[in-house]
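With one protein chain removed, the remaining protein chains of the complex are shown where they sit.
Letters A and B mark the chains in the order given here, with residues in each chain numbered from 1 onward.
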Amino acid sequence: MNDATTLTLYLGAIGLLAIGIGGLVLARHLFRVVMALAIAEAGANLLLVLTGFRWDAVAPILTGADRAPMVDPVPQALVLTAIVIGVGVQALALALAIRLRQAYGTLDLRLIRARMAAEIDGAAGLAPAGSRDRPAGERPLPPPQPAALPGETRP
Amino acid sequence: MIALAVALPLLAAFLLPLTGPLRRIVGPATLLLVAAIALNAWPRAQVEPFTVAIGGFRPPLGILFYVDGVALLFVLAVAFSCLLLWPWNEEAGSRKHALTLLLAAGCSGLALSGDLFNIYVFYELVAVASYGLAAGAGSGRAYAAAFRYLVLSSLGSLLALVGIALIYHRTGTLNLAHLGELAPTLLNDPPGLAAFLLLLLGLGVKAELFPVNAWVPEVYAGAERRVSALLAGLVSKLAVLVLVRLLVLVFPTDEARTALLLLGTLGILSGELAAYRARDLARLLSWSSIGQLGIVFVAFAVPGEAGLVAGLAVALHHLVAKPALFLLADRWGGSLESLTGAGRGAPLAGALFVLFALSLIGVPPLPGFWAKFLVLSGLAAQEGGLWWTAAAVILATTVVEASYLFRVVGRLYARGAGGAPAPHATGPLTGAAVLGLVLILGGASAGPLGDALGRMAGQAADRAAYIGRVLPVRTIERPGTLTLNTAPEARP
Partner (left out) sequence: MPTARLATLGPLLFAAGFAFLLAVLVAGLPFGAPPMTVGQAIQGDAAGTVGAANFVTAVVLAYRGIDTLGELSILFAAAMAAGLVLGRPGERRAGAAPAGFILRAGADLLFPLLLVVGLYIILHGHLTPGGGFQGGVILAAAFVVPVLADPGRPPEHRRLAWVEGLAGAAFIATGLAALAWDHEFLAPLLGRGTLGSLVSAGTLPLLYLAVGLKVGAELTGLLVRMTEADGEAPR
C-alpha cells in the first residue's frame, strides 16, 4: 500500500510538471501557454509539499491531543509562498495576453513573434530580414503571404 | 538595520501610489537612504563580515542576511544604478517608480540573503518587477517581448523550484551555511549535481546564461533603453552573484565548475558571433551583453580566490559599461546604417561611445583590460584542455568584438551622406557621462581597486569562515539531529 501511494503521488507531481512543461514549449495559443504554466506550477508545488510528508503523521497544528509525530511544516509554508507567486505571474500573463490581443488582433504565438520582430526592425529603420537574391529558375508556387496583415488570424 | 535596505524600498513602493505631491522625490530619497545604510555598514563589514538574523530567530531556523564586502558592494551598486536610471520624466503614473523601487528591494535582498528559498522569493520579485518594466513601454513589441520573457523566466523558476525541492528533501534545511556544512556528505552525488544544474538553469535565466537567454535580444530591443540598461547592467549581475554564492558554499565541486565553464564558453561564442551579425544598435548591445556575461561565468568557474576576483572585476566593469552604452543607444535608436556621421554632430556622445567600446574590448589602461587580464591569467593557471579552450575563445572573441565595435565607431565618424535618417534623440547625457567618469576613475585607480576587490574576494571565498560565522555551534553530524544554541532571546 505504501509503494502504491508513493508511486501515485510522485507520478502525479512529475506528470503534472511534464505535461505543463510540454504544453509550455509546444502550445501555439497564448491562453494555452498560460494554462500549461499553471499546470506545471501545480506539479512543482505538489513535488515540494511531498518533501515534507511522513507516514502516519498528523497535520502540524497543536490541538491539545497527544504529541503524535507531525509532518514537516516548512515545505507547506514554502508552497504557500510559491502558489501566491504563481498566481501573481499568471495574472500578469493574462493582462499581457489581453493587451496583445488588442495590439495584434491574434493570440497565435507564432504570428505575434513574427509581427514583433517586424515591429522591432521597423522601429530601428531596418528593412525586414530576407534574402535579397532572386531564387534561381521559375517559381513553381506563388510567393507566401506576408505575416504582417493586420486584423487577420490564420486558421 | 541592514534589513532596512530591503524594507525601506518596499515601504516606499507600497505607499507610493498614495503620496500626493511628494511623489517625485520619495523614490530617489529612498534609494539614497539605502546607499547610506550600506555605507554605514561598510567599515564593520570590512573588518569582519557579520550576520543579521531576521526576526531574531537564529539560523538555521530563521532567515539571515550575511553582510560582507561583496554584498554591500552590490547593495551600493543597486542604489547607484537605480538612481542613475530612475524614470525621472514619468508623469502621473507612479507605477514605474513603484516597480523600480521593488526591483531595487529585490536586488538588495538577493545580494544580502543567506537562505535558499529567500533567494528564490527575491529572485521572483525582481522577475515580476522586470516583467512590468519591460512591458511598460506600451508598444505591441514590448508586450510580446515581455510575454516571451515571462514564459521563459517562469520555466526557469519551475526548474529552480524543483531543484530546491530536491535539496530540501535530501538535507532538510534551506540555510546556505547549513547546506554548505551538509553538502560534502549529502549533496556530492548525481542528485545533488542535478539539483545544482536545475538551479543553474533556473536562476541563470536572468543571468543570460546559455541556453536560456533567448529572451534577451527581444526584450532589450523592445523595451525602453533605460529598462534594458537596468536589466543588462544590474539584474544580471545579481543573478550571477547568487549563483556564485551557491557555487562557493554549497557546490564547490569540479563538476559544477565544469558546467559553469561550459555554459559560459558557449554563451561567449553565441553572443559575440551573433553580435557580429546584428544590424541595429540595440540588438548588437544585447548580444554583446550575452557574450560578456559568458566571460563572467567563465571567470567565476575558476576555483579559488583568483576566480572570484576576476569575476567580480568583469561583472563590475560590465555593470558600468553596458548601461552607459544602452543610454547612448537611446539617443541613436536605429539601424547601424543610420548612425553615419552621428558622432560628428554630437562630439561628447561619440567620445563616450568610443571610451566604452575600448573598455569593453579591453584596451589598456581602461578597467576592461584589467578585468580581461585577470580572467585570462586565472584561466591560464588551470590545468586542462577545457580551461585553455575557454581562454582561446575569449581571445578570439575579443577580436570579433573589436571588429564590430570599431565598425560602429567607424560609422559614427564617417563622412558623407548616410542612409535613411533615423530618430536621433538629443536627450541629456548626464547618465552616460557619470558612468564615463566612473569608468575613468576606475581605470586610474586600478591598483587600489584591485586590492580592495582582492580582499572582498578573499572574504567571499572563505567557505569555512562563512559557515563558522553563521553557525557558531557545531550543530550537526547527521540529518535529523540538530543541537541548537538554545540561549533564549529576550521577549517582552
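Basically, a residue touches a chain if its C-beta (ideal position, glycine included) is under 8 Å from a C-beta of that chain, and two chains touch if they have at least 3 such contacts.
Quantities reported herein were computed from a predicted structural model and do not represent experimental measurements.
**Student:** Of the listed residues B:26, B:162 or B:275, which contacts the missing chain in the full complex?
**Tutor:** B:162
**Student:** Which listed residue (B:38, B:82, B:107 or B:128) would be found touching the missing chain in the intact complex?
**Tutor:** B:128
**Student:** At which residues does subunit B meet the chain that is not included here?
**Tutor:** Touching the chain left out of view, subunit B contributes residues 1, 3-4, 6-7, 10-11, 13-18, 52-57, 60-63, 93, 95-96, 98-99, 102, 105-106, 109, 117-118, 121-122, 124-125, 128-129, 131-133, 135-136, 143, 162, 166, 169-175, 178, 190-191, 194, 476, 479-480, 482, 484, 488-489, 491-492.
**Student:** What is the set of subunit A residues that contact the non-displayed chain in the whole complex?
**Tutor:** 2, 6, 9-11, 14-15, 17-19, 21-22, 25-26, 47, 50-55, 59-64, 70, 72-74, 76-78, 80-81, 84-85, 87-89, 91-92, 94-96, 98-99, 102-103
The rule we apply is simple: only the chains that are shown with their structure count from here on.
**Student:** How many angstrom lie between the centres of subunit A and subunit B, each centre taken as the mean Cα position?
**Tutor:** 25
**Student:** With touch defined as at the start, can you tell me which subunit A residues reach subunit B in the complex?
**Tutor:** 17, 20-21, 24, 30, 33, 37, 40-41, 44-45, 47-48, 51, 72, 74-75, 78, 81-82, 85, 88-89, 92-93, 96-97, 99-100, 103-104, 112-113, 115-117, 119-121, 123-126, 129
**Student:** Give every residue of subunit B touching subunit A within the complex, in rising order.
**Tutor:** For this pair, the touching residues of subunit B are 117, 121, 124, 127-128, 131-132, 135, 139-141, 143-148, 150-151, 154-155, 157-158, 161-162, 164-165, 168-169, 172, 174, 218, 221-222, 279-283, 333-335, 337-338, 420, 422-423.
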